[in-house]
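Up next is chain A:
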Amino acid sequence: MTQSIALNAVQLAFVLLLSPLFAGILARCKELVQSKRGPSIFQPYRDLRKLFGKDERISENSSWIFRAAPYFVFVVPLIVTLLIPVLTDFPLFFAFAGDMLGAGFIFAISGMFFTLAAIDGGNPYGAMGASRTRMVGFLAEPVIIIVLFTVSFVANSTIPYIVQQHWVHPPANFFAPSHVLLLLAFFMVLLAETGRLPVDNPSGHFELAMIDESKALEFSGRSAALIKWGGYMKFVVLAIVFLNVLMTPWGLSSDGTPAHVAQAVLLVAFKILLLIGFIAAVESSYSKLRLFRISEYLAAAFVVSVTAMITEMLHL
Partner candidate 1 sequence: MTTLLIPAVALLAALWCAIPRSGRAAPAVTLIAALLAFLGSVRVLWMLHLGATLTIARGWIETDPLGAFLLVLIAFVYVTAALYSWGYLNVQEAPPHRVRLYHANFNLFAFSMLCIPLLSELGLVWIFVELTTLLSVLLVSYALTPQAVEAAWKYMVLTLLGATTAVLGILILFWSLHTTGSTDFTWSGLRAAAPHMPHALLGAAFVLLLVGYGAKIGLVPLHTWLPDAHSQAPSPVCAMLSGIETSVVLYVLLRLRGVFAGDPALHAGTWFAVAGLISAGVAALLIVQAHDYKRLFAFSTVEHMGIMLTAASILTPYGDTAALWQMLAHSVTKSFCFYAAGIALIVTGSRDIADVRGLLGISRIASAGLLVGGLAISGAPPMAVFPSELAILRAALQAHGYVVAALLALFIVVAFFGVTRHITSMLTGEPSVTTGRRVPTTCVLALAVTAVPVLVLGVWMPAGLAQAIESAAKVLGA
Partner candidate 2 sequence: MTPLLAELNALVLGLFIISTIAMTVTRQIGACMQIFVVQSLLLAASAFLLGASPFSWHLFALGCVTVLSKAIIIPWLLRVLVPNEIHQRRELSQALDVPTTLLVALGLTLAGYAFAQHLVHAAPNLSPGNISMGFAALLVGLLLLAVRVEAVPQLLGLLAMENAAFLTGIAIAPDFPLIAELAIAFDVPLLAFIVALLARIAYRSMGTTEVGALTSLQERQ
């Protein structure tokens, strides 16, 4: 039992410490694609250190929600990390504390607080961003639910660890049409939920066009650092759900020995790097969708996921 708690702590550390690195690598990749040199991959660490050292400015008219939201945004991805298979493919101590639907609801807590805080801050762009985020969120909901239902139907369980085991036994499941369709649907939702192109431009500066970024405009100092870090961790957590649970549950250690866990850290990081490369390619290939086209994008994801579900039900 101590071993599984220790492994949980290692997972938390993995997500906590390496997420800014992955964010930096993604930013550098995109810049390289555009033939620029780009910032150093360690720049997010420097940004966080800078922000932690700065003063905070909080509006007098804001309520406790504005003060509490950054903590929620920071802590929620860490809680979800406890539930998903990051480095091991056998269930750890907190594995049965919540299933995938539970993880979805926990993400909803942070989303709710962040959205309310954006309105609470009094910044007009914040309110606009909050309503747009909600629109993207509710359109992505059905897709997530159908994806989760389909994989649970295959695995007869909603616990991520068990789902991940069943997706590749027997190997024929990996090539099944429903698998490819589910991956596509979840990838489209991943881009929408983490605010990447073609849904939202994470490196844009034009507030009228922002969806996710404008919610964070009012925060400063430590709150801004927590929100940034929380954002990086949310991206890494969703990527891990995509990679380890849905796509390729390989590279995870089957026993908890330190050597294998270290190897798992490297392999999972490598997988995330491949995904980052792919996301950089996708982001560089598409322009930002106009706001009303986002519903078409997510409708397409919905259709893909329902087709996956039907295809799975008919055992095609």
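If you want to know what made the cut, all candidates are chains of the complex that A comes from, given by their letters.
The criterion applied here is as follows: a residue touches a chain if its C-beta (ideal position, glycine included) is under 8 Å from a C-beta of that chain, and two chains touch if they have at least 3 such contacts; residues count from 1.
Treat the numbers as computed from the prediction; the structure is a model and nothing was measured.
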Result, touching chain for chain A in the complex among 1 or 2: 2
Touch list for chain A against partner candidate 2, complex: 171-172, 174-181, 184, 295-297, 299-300, 302-304, 306-307, 310-311, 314, 316
